[in-house]
Structures are given as C-alpha cells and as structure tokens.
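Take a look at the structure set out below.
Note that one protein chain is taken out, while the other chains of the complex remain in position.
In order of appearance the chains are A and B, and numbering begins at 1 in each one.
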Amino acid sequence: MRALMNQRFLTLAVLAVVIGILPFVFPSSYYFRVASLVWVSALAAIGLNILMGQAGQVSLGHAAFFGIGAYAVAIGPVHLGIPSWAALLLGAGLSALLAFLVGRPILRLKGHYLAIATLGLGVLVALVITTESRWTGGPDGMPVERLTLFGWRVSGSYTWYWVTGGLLLIGTWIALNLDDTPTGRAFRALHDSEVAAQVVGVDVARFKLQAFVIAAVYASLAGSALAFMNGFINPDQAGFLHSVELVTIVVLGGLGSVVGSIVGAAVLITLPQVLTVFHEYEHLLLGLIIIVSMIFMRSGIVPTLSSLFLRKARS
Amino acid sequence: MAEFLQFLISGLTVGAVYALVALGFTLIYNASGVVNFAQGEFVMLGGMVTVFASALGVPLPLAALVAIVVAMVIGLLLHRLAIEPARGASAVTLIIITIGASILLRGLAAIVFDKQFHKLPAFTGDTPVDLLGAAIQPQSFWVLGGAAVVVLALYVFLEHTLLGKAVLATAANRLAARLVGINTTTIMALAFGGSAAIGAIAGILVTPITLTSYDVGTLLALKGFAAAMLGGMGNPVGAVVGGLLLGLLEAFGAGYLSSTYKDAFAFLVILIVLFAAPQGLFGRRVVERV
C-alpha cells in the first residue's frame, strides 16, 4: 500500500522533472512542437489504456473521439459563436455522450466483434467529418481559432509545450489514482474473468461503459489540445490510421502501464521524425520497428524492461 | 429495372472482391487465430506486380502468374518472419504485428513501384454488354467468374483433399490436430500462402475496373474484415455471403440514397447486425463454459 503510493508519487515526480528539464536541452522550437505532440498523444493513449489495458476492451476507432474534440474547438467558435474553452468542454461532453450511447450495445460484443464494431464507429465519425464540408471544411480541414483564457491568448510552441505537459501530468495523475480504487479493481477484475467479477457483484456492463466514457473524454481533450496547438485540423485526426496509431502506442508501450503509454507515444511520435532522414524508407522502417519490437517485447516496452530489471536486481 | 440491374451487377462485382479478401481473412484466422490486417496488401500486390510486369513487356497471363507467386512468397515470409516468431503472443499484439507488416509492405511498394495510380487493360475489351438495358463492363464477368472459380476451388480443396481436411481440423481445434499428427505450422504457412494468392487474384481481377496504387490495401482490409465479421468470423460461407452483401449494400446505398456516404452504409449495417446478433449472421452462438 505504502509502496504503491510511493510508486505513484515517484512516477509523477519523474514525469514532472522530465517535462521541466527538456526545455533546457531543446535547441529549437521544432523540438518543443514534437514534444508537445508526444504529450498530447500520450494523453489520448493513457485514456485508451484505461479501456484496453485495465478493462481489457479493445477499441479500433478511438480517433473518432479525438476528432470530435478537435473539431468541436474548430467549429464551436466559428459556427456556433461560443468561446473556445466552452467548445472544448462541449467536445468532451459530446464525446462522453456518444460513448455512453453506443457503449452499451457495442461493449456487449467480445474480441474481434468488438474490434470491428469500434472500427465501424470510428469510420462513420470520420466519414461524417469528411463529408459535411459546410461545417468541417471537408477533406482539406479547417483552421482553428486560438484559445483565449481570461484574456490570455495561448499561442506559441513554447507556451503549448507547458500547457500540454501540464495536461499530461493531470491525466497521468488521474489514471494512476484509478488503479487502486473499487472502480479500478472492477476494471481489472472484469478483464481477467467477467463471470467471476459478476458473481461478486460487479455490474460488468456499467464498468465497461465507464472505462469507455473515460477513454473517450481523454481522447477528446487531447484532440482539442492538438487542434488549438496546430491552429488547423483535418479529418486524418479522426481516421482509421490515427486509431491504429493510438492502439499501437498503447500496446507498444505496454498494456495496463500508464508509464508505458507515455514511452510508447514518445517512441512512435519521434520515430517518424527521426526516420524522415531516410526519406522514402520511412514507412518501411516504421513497419519493421513495430514488428520487431512486438516480437521481442510482446508485453510492451515498459513491462518487458521493468521485469528485466527486476530479474537483474534479484539475481 | 435497368438501373436496378446496373446496381446489382456493380454491387456483386465489388462484393466479389470483398468476399475474396474476407475469405483470405477467414483462412488465416481459422488456421492461426490471427486477424491479418495486411490482407489488403496482398490485393495491392496482385494489381501492382501485374501492372509493372506487363509494363516490362511480360504478357498479361504470365504477369498475373508472377503477381500471384510474388504475393504468395510475401505471404509465406510474413508467416515465417513475423507471425511464427511471435507465437503465443496475445491477439492484440498479433494484430499490431500485422498492422506493422501492412505499413512495411506499403512502404516497400512505394519504393519498388511508385506512388501513382495504375490501370490494367480489361481482359476482354471495354465495350459494355447490354443486359436488359443495363450496360455491364465485360470485366465484371471476369471478376464474378474468377471469384466463383476461387471459391469453388477452395471448397473442393477443403472438402475433398486430405491436406484440406487437415486445414479444417486445425481450424476446429489446433491442439487436437497436432495430437493426431498434423503439422500445424505447415498448415499455417499454407493458409498464409493460400490467402495471399486469393488476395492477389482479387487484385488482378479488379484492377482494370478500380485502378490500383501502393495504398489501396487499407480500405480493402477494413471492408474484408467487416465482411468476414458480418458473416461470422471463421465461417468461409459467411465470408463469401458477407462480402457480396457488403458490396450490394454499398452499390444500392450509393445508387438510391447518397453516394457521398457510400462507405458509411456498410459499417452502419455491420453495427446494426452486431447489435442484433453479436456473433454475426452465420456465427455460432457459443455458451461460455465455467
């Protein structure tokens, strides 16, 4: 118990230190932009990891909620005339509502049927965004008004580095909190054995739905943050490939590991930036690295490495 | 009537391609339990290799054969180098591996070939055939006929050859199959090779109608996966019916309702079907044993 608490504070402290130190070694604003992208992706992945790693329910359409968050802050101020911060809340609310409405029937499905249903949901949302160009600018995307909070215009890659870093810290804190609570235990229990969870009184459908809604809100907030940060948004953010990227971050980093999602995001977001020096070989190498790391670290980077260290420490 | 027939034929044509991709999914899934998201890449390879081989002056039938062989080799390599080493990993880990393979193959195709759209000439000319007032592309008949031949051949193989029965036995129960002396690793390799060939054939048949490029695989994999699930995962008949159904839905949806939401109908119907029948149309209802 105490060890667990310490581990939680330690994780948060290390993360805070990393976020605080990086600016001293970053040579240009480009680095701030990439790092912010990592923080945002990690935030979405941590949410998805609550659904996939804790509650054991796969979602291949999670970018839909990312897209809803992103487009809410783009559309809200322009078409509805509401302030940016309200649009952010509206997006999170819409994502939660959608997850709540479709979650019950979808989460009754298991395994690959759940995968295709969530995938279908993601494709549908992305299609609506691409098609309703009067609102969304269609396939070309649309610009996003800068966020203004209490008269402070939040802009610049340096500012956004801190904002997204702060969001990630809060998101990490909440995800770590959840672990050792009745809710978190119910998630992990239904992951291991639904029937055993049921007979001790866990309302499996309710908790799956809770995990789905939490994950949707995380993704939505991450989407809004990215939209503000970039000042521009296009349908790719809601598309299937982005869903796959989020799942890959979660699995690559380690299912069920909060730190894993951050490490996974760092690897998968910075890798293509590094690989651009290889020009046309970029995708080839990206695919290769995903395959090789999944073969040799099948439970994910962080769980594999930490069990390796533990074994070393013991011997 | 003519319009209806037009939609029907074009729906069946597209549906036949989805059916072949779904069949490839099913074959691999049954033999190994892996959902192979690189399935669409086999279709892409079938089209692209044929295009580039015939551009080098190779006659079309020979170019098609080369394409099928190349796809099969890639399928076998995928099994040997990526799936086999990860044996025993969780389902979601294996899915990520096949997604990685799909990214890799797409990247490879972009380097070896290019990023342009390519077309193959129709096998027997472009003059539409008039069928009760509907103008049908002759290539449609090639696609439908080709798909029928593949399905029939697969059926004969599975039901009437010893090797085919070994595949079915492996699908039914991998451990039991191994216990009666079936080399399940060979069966899995066979499934990857076979489903790569089926994908490539689909790609060759459909390229004269839909064009091809290095990145056509993703959407095809999605539709094929959807078709397989619609029919009920692991059921070959379900895969074919699911594929044809998906094609028809798209064609009629696009024709009568809205062409911009063509892709939406398929997924909307899948969601509705799964809500009503969580095991797909032909899937068996399994009772959880505890």
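Just so we're on the same page, a contact is a pair of C-beta atoms (placed from the backbone, for glycine too) under 8 Å apart; a residue touches a chain by one contact, two chains touch by 3 or more.
Just so it is clear, contacts and distances are computed from a predicted model.
Q: I notice the complex is incomplete. Of the names "Tyrosinase co-factor MelC1", "NADH-quinone oxidoreductase subunit M", "ATP-binding cassette domain-containing protein" or "ATPase", which is the UniProt protein name for the chain that's not shown?
A: "ATP-binding cassette domain-containing protein"
Q: Which residue from A:101, A:149 or A:199 sits in contact with the chain not drawn here?
A: Answer from the full complex: A:199 touches the omitted chain.
Q: Which residue among A:118, A:210 or A:293 touches the omitted chain?
A: A:210
Q: At which residues does chain A meet the chain that is not included here?
A: Residues 1, 174, 177-178, 180-186, 188-189, 191-193, 195-204, 210, 214, 256 of chain A touch the chain absent from view.
As a working rule, only the chains that are shown with their structure count from here on.
Q: Considering the complex alone, what residue numbers of chain A touch chain B?
A: Of all residues in chain A, those touching chain B are 52, 58, 105-106, 108-113, 115-117, 119-121, 123-124, 127-128, 131, 195, 240-241, 244, 247-248, 251-252, 255, 280-291, 294-295, 298-299.
Q: Enumerate the contact residues on chain B facing chain A in the complex.
A: 35, 82, 85-86, 89-93, 95-97, 99-108, 110-111, 218, 222, 225-226, 229, 233, 260-261, 263-264, 267-268, 270-271, 274-275, 278-280, 288, 290
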